Structure formats: C-alpha cells, structure tokens
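Each remark here refers to the structure printed beneath this line.
Incomplete set of chains, arranged as in the complex.
Labels run A and B following the written order; every chain starts at residue 1.
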C-alpha cells in the first residue's frame, strides 16, 4: 500500500467526492436568479464583422425558471456594412431591432421577401426559413435581440449555414462528393471550389454596391405575402397601453399581431423618464424577459420562492431549495415570506420577471431608462398595479380594505388614494431633489417623441 | 486507524450508502398510487379562521402520474363569518364549492365582480386575478376544492397577499421604504402602520356589517363582464349526462363552458344512491381527479402499469418499476396483466382515475355517495361502459363476440344482455339484501332532487 498511506484519509476523500457529487446534483439557488448581466451571454458563433451570442439556458441559472426552459435569448450583432450569410435555424425566432438599420431577406421556396429594419422593428422569422441580414449603415452597428422558441430539442437550437465554405462550415460539406456532384450536376473540383472559398466567418464585409443591390427591393410592407412570411411592424409606432408624464409602456400582443399569435408571445417597450419609476405592478399570467437598451436603473421584486428558501435556511434546514419536491412544504401559521430581490440595470442586462411577481423599476442616472422585452404566455395577460389611482384597490370596498389591513377603512383609503398619479411617477431620488412635482403639462410626451428621434446609446 | 477499526465494515457501509442513494433515485411504486386519503393534504397556509391546504405533488406519490404533474389540488376552508384576505395566485384555478355559502370578489384593474357561491357552484379564477372570499353564513363552514393549473413552474404555485401586514406578510413589505413612500406618496411611519397591523392570518373574523357590505352587490350573473372574469355556474343545475334509478352523473365540459375551454378541463358530479354501483366504465381520454364529499364507498380499478410491475416481481426482476425506460418491456405471449386496485372511499379522500383505466365505484354505508371531480384533457372525452345495455358491446357483431370470448355467439350475447339496466345499478351488497330489484319507478329521481336540498355532511 505504498500509494495509499492512510486509509482514513482516503475514506474521507471518498465521502468528500460523494458529497460534491450530490451537491452538484442540487440546483444552486442564488439570491438573485432573475438578473442576467450582459456578460452572461455566451458567444455562439462569431467572426470579425459580427456575431451571434446566446444567453445561458434558463435552467442552468435556476430551476425556478424551468417553466420557460424551452426559450432562449439571442443577440445578433453586425458591424457597419456587413452581411450575415444565409442560414436557417430550427427554432421560431422573434427579432427585435434595438439599434441601427438593417435589411433582412427571408428566402422561401416560392418567393423571397426583403424588409428594411430599424430601431423598434419586430419581425418573425419562422422555423426553418433561410434568411440573411445586412447592415446598411456605414457607421453604426446593428443589434437585434431574438426570442428563440425552440422546436426540435427544448431549450436548444442550431444554426444551419447553407452559405459558407470552410468558415462558416457550409452544410453542403457534410455530404459525400458523389451526392453533391449528382445534386449539382457539376464535377467535384468545381464544387470543392464553391464550398472552399468562404473563410471569413458568419458575418463578412460587403461593398456599397453589394449592399445596395440586396436592399434596394426591400419593402416595409406588412401585407400578407404569398408565402408564410409576414413583414415587420414597429413597436414604437404603436399607441402606448398606458403612459403618464414619467413614462410610457407599449405592447404588441398576440391577440393583435398574427405573427405572434401561434407563439403566444408579446413584444413590449417601456420608457421610464429620467428619475422616474413605474409603480409596483405584476403581470397576471405572462413571464417577461426584459432587455435594457438605454440608460441605467434599478429594480426591486418580491419573490415567494426565494422567500421560502430563506425561511428554511433560517430554520436550519440547509439550502437544497432547488429540489422540486421540497418546494411546496408545510407552512407555519400563514407565514408565507416574500424575499426582496434587487439589482442594478445597465445596458445589455436581462431581467426575467415571472408571472405574478410584484416588481418596480426606477430610472437612475442621467437619462431615460429604455427597456424592450418579450412576454411569454402573453395571451390575456394584464398588468395589475399595486399603487396609484389605477390599481387593484380601485374598486375594492372600504370594508374589505378595513379587514385587509386591520385599520379603520377611512384611514386605509386615505393612504391608498394619496398617490394621485398612475403607472409612472417621479422616483425616490427625483422626489428628494425636486420635492413636490411642478406642473409640467405635456412636456413629458413631447420629450418622448423627440427622444425617439434623438436616440443615442 | 483508531477511529476506523474494521475496514471491512466500512466497505460494507460504503456499499450500503451507495445502494441507499441508488434506491432513493428509484421511484417507489406503490400498490395503490391512485388513492389519496384526506390526511395527505398538507397545510399550505393557515390561520385561526381558515386555511388553504394542498395535496402533495402527483409525482411525489408516483411517477405513473407524471402526465398530470402540472396540476395541483387545493382546498379552501373558511369558518363561519370570516374573510380571506385579498391575494393573487400564479396559476389558473377552478373552484368548486362543496359546502356552505360564500361570496367571491375578483378585482381587476377596470372592474370588480362579486358572486355569491353555494354548493355545486364552479367558478374560474384566472391566473393573477386578485380575489377575496367571505363566508356569509354564521353557522356553517365553507369548503371549496380547487384544481390548480400551474403557470410559472410546473406543479408549483404561490399565493401573493397584497393585503396583510405581519401575518400574512404583505407583498408590499418586500419593497424598500423609499420605494413605498414614493409609490404611495405617504411618509414612512404611516406606511409602517398600514403594513404592520394585520397579524391574524390569511382568514380573519368579520362582523355582520362588514360581511353584508361586501356581499350586497354580489350577483350570480353568468353574463360576460367587461373584463376577463366570468360568473359561476352551478353543476347541480345542469342536466345529467346519464342517470338511472341508482345514480346520476353530471358534467360541465369545456366544449360547453367557455371558462373551462382554454384549460381543457371539465367539472363533474356523481351521485350513487345508497347501496348503488356505477357499472364498470372507463374515460376515453380524460384523467379524472375525484373528491368524495358525502357518504362512504369503495372502488376497484384495473391497472396495466401496476400489472406489469407485479409481473416483473413475480419473475424475480426486482421492483425498479418506476424507471421509465423499463416500462415498456418485452412481453411474453400476449401476456398483459391488469392489476386490481381497490380501496375505500371516505369524505375528503381523492381518487385519481387515469384515462383508459376501467373503474367501478360502489356506495357502501347508510347514505348516498357523492363525488365531485375535475377532468383533465377533457375535450371530446367519453365514458365507455363495459356492462349494461349501453355498453361498448352494444353494436358489436355476434361473430366478433364469438371470436372475442371463444364461445358460441349466442351464449356470449345472452350473458352480455342479462343486465338490462345501464350506468347505475344496485350494488353487490344491495342485491344480496334485496334480491331482485322491485319496481320503484321515478322515486330515484325524486330522491335525488330532495337530496340536493337536504344536503347534510
């Protein structure tokens, strides 16, 4: 036993290995599994002039997110005057342009449609559609977020590059020579040339003439095309669902937009003016995945799932909270606990707000806070506000309020009605600086329109 | 090695630990995973005047139930003259009142609807709707079963109490003071008062005036409201789907009831008269979750899943039946085996009847047996009877019967037609006592109507 001098140590080592193995099987419940900072995007495919990044699988972060496990979030990024090679994806994708100007071309068997895209545009790319993308601009990058609704394997998707050669590898290269020769009715050497020249990656530089030729027939038509593809719509041109001096919220719901309907997904945009805050609210049914595109902010959310875990920790039961079987355990006397989840929001961060969770967002820093987002399970979703004139308390009887808070009904109503605004208000820091809000009339809305035009990141 | 005197023992201990670990990974297939006695409800939230209990997750009981894993069964229970605080739930809920009289108020942003509820009422509470509930009666408790169709995390749901304070903890308390001050435009000390007074729990006592004020505007309208909420309907007022002297079956199907349609769920009621039995039948597509609300009974069910496991046990292959991969193993010569599953039914018990499983239920004891239930995957479900005039054999050719049972066709038909009733018959014990059934005409149906009025648990 020269190699193993001390069996006791080895036994301890064994126990250690086994424990580590068991611990790795447990989900690590974090204190804040809902905020994904921008660095949590992994690079899926990249090249000199552009890349496709993808957020980690939601369940890799936390088992609490397994309800949306079949969705992924991706980002397309193209340098100025560049061309993303034609490819298809085995997932339904909803693209949302958050910066720049591009043109997308979707090639179906019977027709090809090209659409010019700009900030705020939403376009659906159906699973399996071969498409390519150019950045028409010669100064600005194009950024587009994508909600990926996986079709083949839940939570996974793949890109299939029909174009390409060596880099990106073209799908044609997977086939044997005799098959390719037969398919193209072309000798092998010419095919080796065809599929061997492209080495620059998935996004390459294009000349002005090439870009012009590809984008000149592009339209913005939302008319039903012959095939399956539908044109884009611009989120920012829709009327806000609700707004006030301090912010606006716009949503494209599956009820109103056919290209979102079969996916039961919504696309949304929220602007909170500098120093503003959205009153605490919750989504009745939809889980939201929000991407910060401008400004900085902070959020707070109330989470009973994390509340339960912290209860168990305080009671000394360890933190195996991820085990599903433990999640609905016996409670003490009405003792549900809501954990405060908080964090900062910067450009590129992703915040997941599960259905039912009360949340509030504040614009800090020196500019507006702009957030775009996707709503999953969006059909019939409503935002219920917990404060302000338009809130869930609006129609509740005085007696019910009395019983709710164990205070005289009049006193409760006084407090609940003190906030005479709705939806968006001046935030905590803003209130401190400016005291009572002055009369600013419609300046807020005008600010909004001009902000859209002056959009600068 | 003073601490480890015997390495041999330690090796055995290691194997033991490893085996226990492996065994825990296996699902424990029970002999009767379909019956949930009333004590299997866990208390989710409780207070002096009421509670919310929830049945364990179906897959905690058996992997055979993983097809309905995203559903949970809950029970609301309120003492006389009590008020359940306003809260919302991140799941679609169908409530079925099985005792008492209550009033539910569902508060949406634009409107609030109140409905008086009584025994047999079914009401849909959409995910995220803030609602509160009162027991108007000053003597009787209110009991309501709920089918919970989880939205966020499959098989889990959470309650979010907007009302409350210390107990139940209000969701407002999860937010920082500055945010609450801003949201309510109210100083901190007043808010601490507002969210600090309620300590009595999720259900509290209410005075007669408070109850009257809350319920006086309640309606029973099933008219489409402006918002999303729809009124209740009463199951017991529907015409039976089928009935006979010894029992009645009523079902509200998703095809006919809009508030059940998107959930593909049915609500059902079965009454088996004292001493009666429902002829063996099976549901073609729907899995049923049945709750015993009155009387006692017994059931028998035929289960091929358990049959397979008992086969393997008999063949000495151990009982790793829960492993999904093993569930469809090679069979001997046409040797599928159906295990008899039997049990007693008492008030508060839950019986799960999976789709396709033949089952029969008998009312034992001295009163009718009354069962309410939810049907999952209910669209187009039919009950196919295995005996009686209305049975699957009704239209089958004599030759097919002959081949089926390897007996002369006439002999088979004689046996199959001997039972001249359908659906519900006198049960085994009743037959023994009363011999041939006497002519009792329509007494059965009249008994049913009066039983509804005299309902006493």
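Brief remarks follow.
Please note the rule applied: a residue touches a chain if its C-beta (ideal position, glycine included) is under 8 Å from a C-beta of that chain, and two chains touch if they have at least 3 such contacts.
Since this is a predicted model, take the numbers as computed values, not measurements.
All together, the complex described by this structure holds 3 copies of its single chain type, of which 2 are visible.
Basically, only the chains that are shown with their structure count from here on.
Considering their complex, residues 1, 3-4, 7, 10, 14, 17-18, 21, 42-47, 54, 56-57, 60, 72, 83, 85-86, 88-90, 105, 107-109, 111-112, 126-130, 132, 151-156, 158-165, 167-169, 171-176, 178-179, 181-186, 190-191, 193-195, 197-202, 204, 206, 209-210, 213-214, 228 of chain B touch chain A. Against chain B, the residues of chain A that register as touching in their complex are 7-8, 11, 14, 18, 22, 64, 66-67, 277, 279-280, 282-285, 287, 300-305, 307, 324-325, 327-331, 333-340, 342, 354-358, 360, 362, 377, 380-388, 390-400, 402-407, 412, 415-416, 418-420, 425-428, 431.
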